[in-house]
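Reviewing the structure listed below.
Of the protein chains in this complex, all but one are displayed in their positions.
Naming follows writing order (A, B and C), and every chain is counted from residue 1.
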């Protein structure tokens, strides 16, 4: 979680400094969803993500250096500089990425789950998407298919209060997203998405059921996007007071407090962890910046497989 | 209802005889939905339909002769022979048609309702679609929008058991379509779609609420498509026994029996009504067949308004 | 040799591929017991079961997206979009996801999208369109558009074994046509090689899908009149066999391109542009396009006919050129 936070903060800084170009969406404040979910999965499982996907990817075990290199547009990046922030995959760790179209990976995840079912691999696929994405038609179509075919896929919606500037009350006719599960006759659950343990336990429970053949579930993780939507978001659609209140609920501070309270973590060990995370992110930036640019000539052969 | 039945039977015959070409979907067995709904609406109200839309159109007051002429591809048809069975409109009677794409008119109806709300006309729009169409993404998007904006639109789903060969259990993860209303926080109701009075009362009640500013509702009319899906459907996906049982539940026979029981209708007056309907359909065919073909040269000026 | 319909040979080909490779499966609306709207998959569910001949609800966008996900995960889905008009619902999935998988992510997406374009049946404006224009030239997508049963079988095998998304066009007027074919299924045909359906010296007719079928008939009729037309059946639009096109254009100096869809913005324009770019000085006549009207296809028979490319225009142009 700490590493994800530092990675995202670094990206915001790098954009400001003009060292990274294009676009990126950071998941500051939502780290517990990514890490809690990843903690509940097995090695064979799969994941798809959204435009706001660095946290999911890192939680799933991505190499921060190669992810950073992708953001820098380098040959060593996950997509060799072709994809950027929103378009990275690593099937070796069961990570099937996003594509920049809000909601676009919901049927994709469903297809990965169909493959798992057809081959009987026991794999569960987690499909992340946002409250905004849940208004896309393909959400509806995919959940119906997954439910009908009892596919092993968990639809994990990160309800972070906003889709860009559109608050959930202005975007969703029923803001209790988990209640949409009823339309498909599948289980729905809503958890505190800033509570690492709540997320982990909820995902673990439903993953087990799904793995056992009970089909999909719709899990709503209620959280808050502490950062702006993307670079250059002046956040005119919400107040600074609202944001300060949300910072009080920072999932990292909550986990740290919890672990310190139960003695798992000390001030010292916390510092050690934080320093290590810092070092990994710094190293990722060094790696990215020193990596070669991709060669435009290489595109020629890459159009088709 | 009787006229609709005869109209549809005539079409099936005309196709067999090769007098009408192209394609058409008849609504035999579903007439009570069309007529019950139309009976509940006011003159200012609007309606959109589906590929299986002749019944809705006639119930709303379409001229059977011009509808038939459209099927015959004549200049006197509602779309001057350009549209055919699936593409007719008559805004003068508040009828906004379909477009041949399953689910395609759901957002259209929502837009007609948005216009009504923006102009404050007090108009309620009824959007017909099938159980199959309710699996299209645009259904979800449209219902969310309509609910969010409290638009005066009633989504009337004709659950006739099948989408082409796909029975509802094989197409819908939750076959209680009215339960999908919960996802949008709007009222949902399910009625016996073969009971004219049940349909009429349900639509009237929700139309009043919608007109009063309470937003949309999702009304499921449970019925049965007695005919094949379209011309040339061998109906291999269901048994003849199932069909015979369904014929027992013919909405026209039910209404007739009811009206006779309560004395409104006698054998004589029923015969008179039936003869009149026959005459109208025969006249429609005569009108259509004697109407001129459209002139291909006229297309030139018609591309743009 | 035997005589089979286009439909029948497609069905046999699908069956053979399903038998050959367990990762191949079919998915689409009403393709199971119903056998598909045009009957192509009829009977396949009996041999292969409902898991591999998978009916879906009416959800073109998700069914395409699901197939893409399954393809990247290791399956080889062959989906059916009942009418090509409905593929408009899946443009996002095909353009923004399927087409990007190899060039951007470096992944393979072995997916076939079978779908029937075309008018001539009086089905009206939303069941008759030839929409290859939406996809031709979208980098990352391939398009096959056979004009006869044997090519269809051969190209479908290639499509299924290809590691890229392939749009496979089955013109609805071809389905009931009978063709003489070998007893065995043909071998797969590599993409990007046009078929010179008829050699000729006077002029070249370029076409694909049902129009190539029409072109052969027109060439035969022209031959009887002493006009020697070369007919190039493209077989695949992407990749496009530019070499064969240019060679023929240089040889005859007169090229007409047939396209069923509306003329403006159609793929015939691309072919015309390439020929002119590369064979300009050999052309005795400007390249001409005989295409559909710039009007949606109406349902009335006579109006529909007026919007589809006219057979007689082919003959008339050839005669004009050779007079």
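Simple rule for what comes next: a residue touches a chain if its C-beta (ideal position, glycine included) is under 8 Å from a C-beta of that chain, and two chains touch if they have at least 3 such contacts.
Quick caveat: nothing in here was measured; it's all calculated off a predicted structure.
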item: Which displayed chains the hidden chain touches across the whole complex; value: A, B, C
item: Candidates B:88, B:126, B:191 or B:207 - the one touching the absent chain; value: B:88
item: Touch with the omitted chain, as defined above, among A:67, A:87, A:183 or A:252; value: A:87
item: Option touching the unshown chain, where C:23, C:59 or C:126 are the choices; value: C:126
item: Positions on chain C where the hidden chain makes contact; value: 85-86, 88-89, 91-92, 95-96, 99-100, 103-104, 124-126, 129, 131, 133-134, 136-140, 238, 240, 262-270, 272-273, 276-278, 280, 283, 285-289, 293-296, 298
item: Chain not shown, touching residues in chain B; value: 46, 48, 79-80, 82-83, 87-89, 91, 96-97, 99-101, 104-116, 118-119, 137-138, 141-142, 144-145, 148, 299, 302-305
item: Contact set of chain A toward the excluded chain (per top definition); value: 21-23, 73-74, 81-87, 99-104, 132-133, 135-137, 163-166, 170-172, 236-237, 293-294, 296, 299, 302-303
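Operating definition for what follows: only the chains that are shown with their structure count from here on.
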item: Touching both chain B and chain C (chains); value: A
item: Chain whose Cα mean lies nearest the overall Cα mean; value: C
item: From chain B, the most remote chain by mean C-alpha position; value: A
item: Geometric centre distance via CA averages, chain C-chain B, whole Å; value: 35
item: Cα-centroid distance, chain A relative to chain C, in whole angstrom; value: 40
item: Between chain A and chain B, centroid-to-centroid distance (C-alpha), Å; value: 44
item: Residues of chain A touching at least two other chains; value: 137-138, 141, 144, 148
item: For chain C, residues that touch 2 or more chains besides their own; value: 57, 59, 61-62
